[in-house]
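Have a look at this one.
All protein chains of the complex are present and in place, except for one that has been dropped.
Up next is chain A:
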């Protein structure tokens, strides 16, 4: 048993930290204020990131590498792509969550493609920047209730419907769209389709103005008789009982720890900044067993740090399990639930502890407290994670425990 981050990941953590510090932080406030402006600074950085991943001997890290590693039982103990991606994203989000979500070719759609694409599709689509479009105005948490349809017409599928809240939906080169082949057949008929930018019939109709992560574009996209080649359906085109949908849902087992990692990076930033602001006042962290004799703020910081550390270790566990081919649905949701809520609570508390300094725009604390909320919502809300965990623990189906 050993719970330290392996030395071999020191380089990637260091690199990501440099990017967060030197690329993201200096432009963090700029793009928070200039919502919907494209952060050009990221293009150059994305090229570096591509180079890092392509050159990595152990398969690299990032959204497009995630899921492939899961599933196969490994020999011996592996610290692999999942852990590395979590660690990388944690550091990047220490810099800025919105910008991290805007890194070209690191979209959630890339994870979906990596998870279910055939070899041929991977060769064709693997290097694109793909956003993910599941959510609709009438269906969010209940993703099986989507209404967007895909109808086979010759060599093409014709897609009709409306998707909302598509992260990087405007900037990405493609969107992975969930649509149903036959609404009467339930979740088994839900398939994902890659729709490339510029395909006639697909239009970005709106960019949302948001509470936080304003550097990340969140698009509403309409599909009006949008024709995509048959080969763009990811995975198996047959409507088999639930298998395809379950497969798609499994992608979340790999992406949830990454989102948890994002919350951890962000919360760590807030804690570090709070300590930095408190130091000149003579309040420095002082780890004690009897905490009730300490100044309230010192005890609170120790507690927040403990909560953050718990979230971090739960997240590393989930990623480690994925790296080692162990089923990790429950643990991935535990990590996401814990990190989502403590990340949010920590950033909000740090604003409070720093008073008007925390609340004002001079520091980034108030921004982090706005950014953190989304991490407890997307990729499954807090409640959805608790539901998944409870169903696993109690052995309940979704019809029993709704």
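Structural remarks
Methods note: a contact is a pair of C-beta atoms (placed from the backbone, for glycine too) under 8 Å apart; a residue touches a chain by one contact, two chains touch by 3 or more; residues count from 1.
Here, contacts and distances are computed from a predicted model.
Of "Butyryl-CoA dehydrogenase", "Carbohydrate ABC transporter membrane protein 1, CUT1 family", "Lrp/AsnC family transcriptional regulator" or "Multiple sugar transport system ATP-binding protein", only "Butyryl-CoA dehydrogenase" is the UniProt protein name of the chain excluded from the display. Note that of A:43, A:224 or A:309, the residue touching the chain absent from this view is A:309. Across A:105, A:338 or A:367, the residue that sits in touch with the chain not pictured is A:338.
Panel shows chain A; residues 1-8, 77-79, 83, 287-293, 299, 302-303, 305-307, 309-311, 313-314, 316-317, 320, 334, 337-338, 383, 385-387, 389-391, 393-396, 400-402 of it touch the chain omitted from the view.
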